[in-house]
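A protein chain is absent from this complex, but the other protein chains hold their places.
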Amino acid sequence: MADLVTTIKQTLKDVELVLGWVRDPATGVAAPARFHTEEEAEAAVFDSTCVHNLAVHLPRLKGRRLGIVAKGCDARSVVELIIEHEAEREDLKVIGVGCGSILDVKKIWRRFGYGVEIDDRGDSLELGGERGPREDFLARKCHGCLEADPDIYDLFVGESAGGPAGEISGGREEPHPLSAMLEDLAPAERRAFWREQFSRCIRCYACREVCPMCFCRDICIMQTQVPHWAGGEVNARESEMIQHIRVSHLAGRCTGCGECERACPVGIPLMLLMDEQNRAIEDMFGYRAGDSLRARPPMQTFSIEKDLWGDEE
Amino acid sequence: MNGETDRADGGAVNATDADRADLKLVAFLCNWCSYAGADMAGTSRMLQPSQVRIIRLPCTGRMDPLLVLKAFQEGADGVLVSGCHPGDCHYNDGNYYARRRLELLKRMLAVRGIEPERFQYTWVSASEGARWADVVQAFTTDIESLGRLGATVAGGGGG
Amino acid sequence: MKFIAAKKIPDLLGLLARDARVWAPLVPEDSADTLLFLPWEPGAEVDLERFTQVSPKKLVMPGSEPLFSFSYSMAVDCERLEIGDARGVPGAGGASDADGAGEAPGAATVLFGARACDARSLTVLDALFGLEPGEAYNDPLYRARRAALTVVTLACTSCDAACFCSSWAEGPASTEGSDLILYPVEGGYLARGVSDRGEALLVLDIWEESEQPLPELAETDRVPFGTLNTKLLEIFSDMDFWERATERCVSCGYCTYACPTCYCFNIFDEMRGSRDGERCRSWDACMFYLYTLETSGHNPRPTIAHRYRNRIGHKFSYYPENQGTTLCTGCGRCIRGCPVGLDIRDVLRGAGER
Partner (left out) sequence: MSTIPREGIKASEPLRPEPATVLDVITETPNIKSLRLAFDDESLMQSFSFLQGQVGQLSVPGAGEATFAIASPPSQREYFQFSVMKTGVVTTAIHELRAGDRVAVRAPMGNTFPTDDWKGRNIVVIGGGIGMAPLRSLFMYLEDHRDDYGGLQLIYGARTPKDVCYLDDCRQWEAGSDIDFVTSVDT
């Protein structure tokens, strides 16, 4: 993608480094990279395997002048990080890319073997020579895509999608594949369901570390001894606790980028929790994280007139 | 609270089965309104259930959702939060912030399978001793009808 | 040679499950794209094609395990403290009951469908935790679990792009750590006993005789280790290398927790109520900032680069230097599952060329 390479080179005149993607020669899919020089920028790519949300690196790099290549969904995280003062708008050059939806590479690999050749024809997929329906391997976040084009950018590369990428597959109305199942469960069954799911957790904290909005980074309340919010054992009880600490701390911050669920090595449907919370927040406060730089995070404010829950008596 | 309240409860407990007596209920009360209201209910010798453990907070604005999560994890069967009526917060707006947090938490607890009745929040002023007695009785009755949260709880205390 | 038809594998598992808890590669409920070593129950379908996301090391080193329980009580004149055994606290549920790995150490267990890399990793852990009571390092809990474990290995006739066990001489043909090895052939599996315990399984009347030859095993990627151990020491202070190598790393613990040879743990006390408690041992990972954070606030490995350098150095330099074994068996899990596509082989090759 010459256009992208040129844009990154141009951006590098103004910034220290640019966050983008390169092609991993071993697997042929994209992997996150940092471009420090124009020479390095030659390797930059953007395609439907660029699933990673690069905004996760911004808090650690705060204070440095950066460029970041961002899809529409990634840009929402950038917006939210700026609101939370974890990134400075004036330090950032956002290179927006038009996104036509992203593939869940891990899902493909787990089914067909790591490194299987992925040939994305745009309307269909060929995986190791076998043709597969593309929708089956779309990143789940694409099904709820709010905006395929970034909301904020300094430079734009590629073709504008002109709307949510998810329109390909029904737009943002498509819920989590497990939400209907959850809906049908009685409370005790829900508890058993989650207990079962979290029994697999190995507490690797990949969900936290890939989350752009888990910006406390190295010192996290999930692991502090004092206060002792969560025990140190690897078991369903503590894992569920730490995940709900995370959910709670991401209220009004989660942009639904899906990285936590993608990164989870044991397949816990973490986005089912996040989606439910995001829906509740939209319903209660009319707020969607990442919509606007001028927005006030919903948990940091209140409305005397509108917030009338619990006042019915 | 005072001994009188306990004695009144003792009667209530004897009237129910042992399982009900085992219920662990936690109430987080703000210092300025609800705690004083509960105190008033006590000094007025109003009948109150005895399974409720009261934890006093400076303000419901201090009400970290994690306190509720932890209470359930440690084996609580129900959690009640009560603070000053909206507009009456000793710190002007602590309960307005709390209201957003608590309502969201309530909805998320339901996702986990914790019945909405198990987590309730309300407003009781310092002069509303009778209201406190009603609130805590209704809350306890709700939990009694649901029973123990059980070992499969979202982090129930394993017991 | 002994042979079993593929369709009779559930019967074999059933026989094994008569006397032991059997762990096999299974797909957890509601998560079709996940494969983990889970307790097998009759009717559960084992997947002997794909690779599991997490190594079976938890069978000998559970994610958490209680070391002992303790209990304070008031006597007439003073406080009393009793130190009990690991399962002394009623209602505590044990540290890892929920994931099923928390069985009492010493319960008979079969690991079914481990790969050669997984089986070999057990011998690496043996050297660390001690197999014999008299050894300098002696972990009674590990020993009890290990002694009760039978390993039925599935030989690899195919591999994927993340596998690199051929970097070691034996490669996929390694029998280390295995008791019995199954070789996939037309219609089923040939079986070869490696240990007495494995031979004993061949007495079961489920096996047929077969004349089929052993299949050709997979040939994986090879990482040239050569003089890597000294090379890694030479570039220890080359922070530019380590920073560039770890630019995409987000410092999660997946690679260490999935790894069959990473063995770090943390020990801490957990209270069950105000008087009873347990001392627990849980996995810990050198990729976490808290791993080396000192009480004073100083952290000798403050950045991801420092931490990743330690991970690589420990596995491929310091440990081999001291113990003669690489802390890696080439299973490739850290590569397959890395959320940001960091390939340990790239770092090792990059180091070699530095």
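Every chain is named by a letter (A, B and C) in the order it is written, and numbering of its residues begins at 1.
We take it that a contact is a pair of C-beta atoms (placed from the backbone, for glycine too) under 8 Å apart; a residue touches a chain by one contact, two chains touch by 3 or more.
Keep in mind that this is a model prediction, so the values were computed, not measured.
Which of C:P260, C:G277, C:P320 or C:P339 touches the hidden chain is settled by the complete complex: it is C:G277. Contact residues of subunit C toward the unshown chain are 67-68, 70, 72, 78-83, 133, 136, 138-141, 267-269, 271, 277, 279, 281, 295-296.
What we mean here is this: only the chains that are shown with their structure count from here on.
Centre-to-centre, using mean CA coordinates, subunit A is 30 Å away from subunit C. Listed for subunit B are residues 158, each touching two or more other chains. Residue positions of subunit A touching 2 or more other chains: 193, 195, 237. The residues of subunit C lying in touch with subunit A in their complex are 28-31, 33-36, 50-51, 53-54, 62-64, 93, 95-100, 102, 160-162, 247-248, 250-254, 256-258, 266, 268, 270, 280, 282-283, 285, 288-290, 332, 335-337, 339-343, 346.
The touching residues of subunit B, counted against subunit A in their complex, run 65-66, 69-70, 73, 86-87, 93, 96-97, 99-105, 107-108, 110-115, 121-123, 150, 152-156, 158.
Residues 182, 185-195, 221, 229, 237-238, 240-241, 244-245, 247-248, 251, 273, 276-277, 280-281, 284-285, 298-299, 302, 304, 307, 309-311, 313 of subunit A are the ones that touch subunit B when the two sit in their complex.
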